[in-house]
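Now for chain A:
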Amino acid sequence: MSSAISVQHLTKDFRIGIRGLKLRAVDNLSLEIPRGQVFGLLGPNGCGKSTTLKIILGLVTATSGNISILGHPSATSEARRRTGFLPEAPYFHKFLSGRELVSYCAQLSGVDPSKVDEAVEDALSLAAMTEAADRPIGTYSKGMLQRIGFAQTIVHDPELVILDEPTAGVDPVGSAAIGRMIHAMRDKGKTVVLCSHLLGQVEQVCDRVAIMDRGKLVLEGKVDDVLARRDQHVMTIESLTPAAREAAEAALCVHGAKVTSITHPRRSLEDLFRELVTGSRDA
Partner candidate 1 sequence: MRRSSPWVIAVALILGAGYFSEYSWKAVRPCIPEIGRKELEPTLGQGVLLGIIGGFRTVIADLTWIRSYTLWERHDRPGCEALMRAACALDPHSRYFWENTGYAIGYDLAHWEISHRGGYAKVPKETQERLFRAFARRGLDVLDDGLRYSKSRLPLLVCAGQLADIKLKDSALASRYYHEAAILPYAPWYAARIAAHLDWDQGKRLEAYQWYRGYWLARMKDVDDGYPDDLVQIREMENQLKLTPQARIPKQSWEK
Partner candidate 2 sequence: MKASLQRTTWITRVTFLEAVRQRFFAFLVILGAAMVLSSVSFRVLDFGHGELKFIADFGFGGMFLFGSVLAVVMTAQLFFSEMDNRTALTLLAKPLSRTEFLLGKFFGTWAVLGVFVLILSSLLGLVMWGREQELLAAAEQPGKIPVQFSAGGLLSFAILQWFRLGIVIAILLAVSAAARTFLFAVVMGALAVVAGQLQWIAQDAVLKPTQNSLYGAFLWVTSRLIPNLQQFNIGDALVLEPASVPVDAVAMAVASGGFYMVAFLVLAALIFRSREI
């Protein structure tokens, strides 16, 4: 079975100014994104990840290289029909209601007219937007915009979902909701490609990650493999007295091991926030 996305020797040069100076945004990038996984594409601003996504979606033409989506050349109608895309900070026509927008996108994505209503309801339900679906988009909060954007992305039941900074500007509760949607997509066997700055979130939801810097791929692999430090271990101990600590250190020393640091475990601020705030107003 072919990869969800296969990128071969992709290069993109932008011409700047009237003298036509070249700026290389993507430099000989090769990448295989397997099916059925959540894939995180990371990197600092200007590293070329958004350009890569746009080239994959056919919104920008590559200078050289080949891309295929689900076995089809990218930018073809067939590839797009099987792909859903949520751009960063999405904006939609304010005068449409959420339901109208999702229905409009379903029609554009080639959903069978007889199945549009059903598809719209499913998408709204997955994005937890059913209640607010008949309100004009102009009245939505940032989180709701992101969720309705997610609904329009998945309304045609795509096999591949590409999300560009899906949680940018969204509060932690909304962010967690989007995380749950991503997991739900993976559970349905979809491939999700996620482009984000929020490393904590990527770590939580992604199966694999790739890191780009200055247009080049610098690292790619499973999240666990990439993050684990095999030469060190963490133990969590309760009721550690000074005597117990000394005894433990001595016992470890006998076996050639050395305790390098002892600290109190910390929960993340995001965890604390989610613990204290039961739900955002629009959740």
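We adopt the following convention: a residue touches a chain if its C-beta (ideal position, glycine included) is under 8 Å from a C-beta of that chain, and two chains touch if they have at least 3 such contacts; residues count from 1.
Criterion applied: all candidates are chains of the complex that A comes from, given by their letters.
What you see is a predicted model, and the numbers here were worked out from it, not measured in a lab.
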Every option in 1 or 2 belongs to the complex, but the one touching chain A is number 2
In their shared complex, at which residues does chain A touch candidate 2? 54, 57-61, 77-78, 80-81, 83, 85-93, 95-96, 104-105, 107-110, 149, 152, 156, 162
